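The block that comes next holds chain A.
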Amino acid sequence: MPLRPLVVCAIIAFTAGLVVASFAGFREFLPGLLEGALVTVEITIGGSILAVVMAFVAAIAKMYGPRPVRWLAVTYIEVFRGTSALVQLFWLFFVLPHFGILLEPLTVAILTLGLNVGAYGAEVVRGAISSVHRGQWEAATALNMSRMRALRRIIVPQAVVRMIPPWGNLFIELLKATSLVSLITISDLAFKAQQMNQTTFRTIEIFSIVLVFYLAIASVITVAMRTLEDRAARGMARGRT
Partner candidate 1 sequence: MNAPDTPPPAEPMVRFDSVTKRYGALTVLDSLDLDVAAGEKVAIIGPSGSGKTTVLRMLMTLERINDGVIWVEGEPLTHVKRNGDLVPADERHLRRVRGKIGMVFQHFNLFPHMTALKNCMEAPCTVLKMPKKQAEARAAELLAMVGLGDKLQHFPSQLSGGQQQRVAIARALAMRPKIMLFDEVTSALDPELVGEVLNVIRKLGAEHDLTMLMVTHQMGFAKEFADRVCFFFGGKICEEGPPEQLFGAPENERTRQFLSAVLEAT
Partner candidate 2 sequence: MIWDWEYTWEILPVLAKASIVTVEATVLGFALAATLGLLLAILRMSKSGWIAIPTAGFIEFIRSTPLLIQIFFVFFVFPEFGVTLSAMTAGVLAIGLHYGTYCSEVYRAGLGNIPRGQWEASTALNLSGYHTFRDVIIPQAIPPVVPALGNYLVALFKETPLLSAIAVLELMQTAKILGSENFRYTEPITLVGVFFLVFSLITAAGIRQVERWLGRRGGS
């Protein structure tokens, strides 16, 4: 990496950040936007937990389940990957009430995003489990472990390390998808931004701050994932086998 341009650009970015922060508008908009950001983070965390659970369930069902269960998992994965998050959000928000199911918008948001990202996550989980060296399975069988036990104690812990970088990307995708909930009237960061924009029309200021907010949350996710990866890989020699 050429050093001088990197340093200069970093300095420019930092100064730009300071300038943005010193907008009189910044202090004006900050409380409202922070409220929205809190909702965004809430949905991100809730959705992420659901996504991980769904991904594991679907992946294991698809790989090791009996035929009908496998079919169910494949349908779930294909449907939620074949349609976009917004379509799913609108469907669950507008259509479910017709079937008598009334849910809070926040619940709909977390449910939809969790199911959506979970479908993509299932592929990540499947890939990681498949990538664990076959010898591990053979050793577990030789020790007379049941399939489920081998999976739980030997395979999955090793698969988890390889999963973390792609999951990091998926969590960031989920974060970006939370902006969609603003379209079903949830007061997240995107909603607040649009609201303030419609009243004050100070588009550039508001949206610049908002974009930086998202970038900040994304960076937190990236750092968290990297720490998690290091923690999970402790003791294991990493690299190709």
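Before moving on, here are some points about what is shown:
Here is the rule we go by: contacts are C-beta pairs under 8 Å (C-beta built on N, C-alpha and C of every residue); 3 or more make two chains touch, one makes a residue touch a chain; residues count from 1.
In picking the candidates, the idea was that all candidates are chains of the complex that A comes from, given by their letters.
A quick note: this is a predicted structure, and the numbers were derived from the prediction, not measured.
Among the candidates 1 or 2, the one in contact with chain A in this complex is 2. Of all the residues in chain A, the ones that touch candidate 2 in their complex are 1-2, 4-6, 9, 13, 78-79, 81-84, 86-88, 90-91, 94-95, 98-99, 172, 175-180, 182-183, 190, 193-194, 197, 201, 203-204, 207, 210-211, 214-215, 218.
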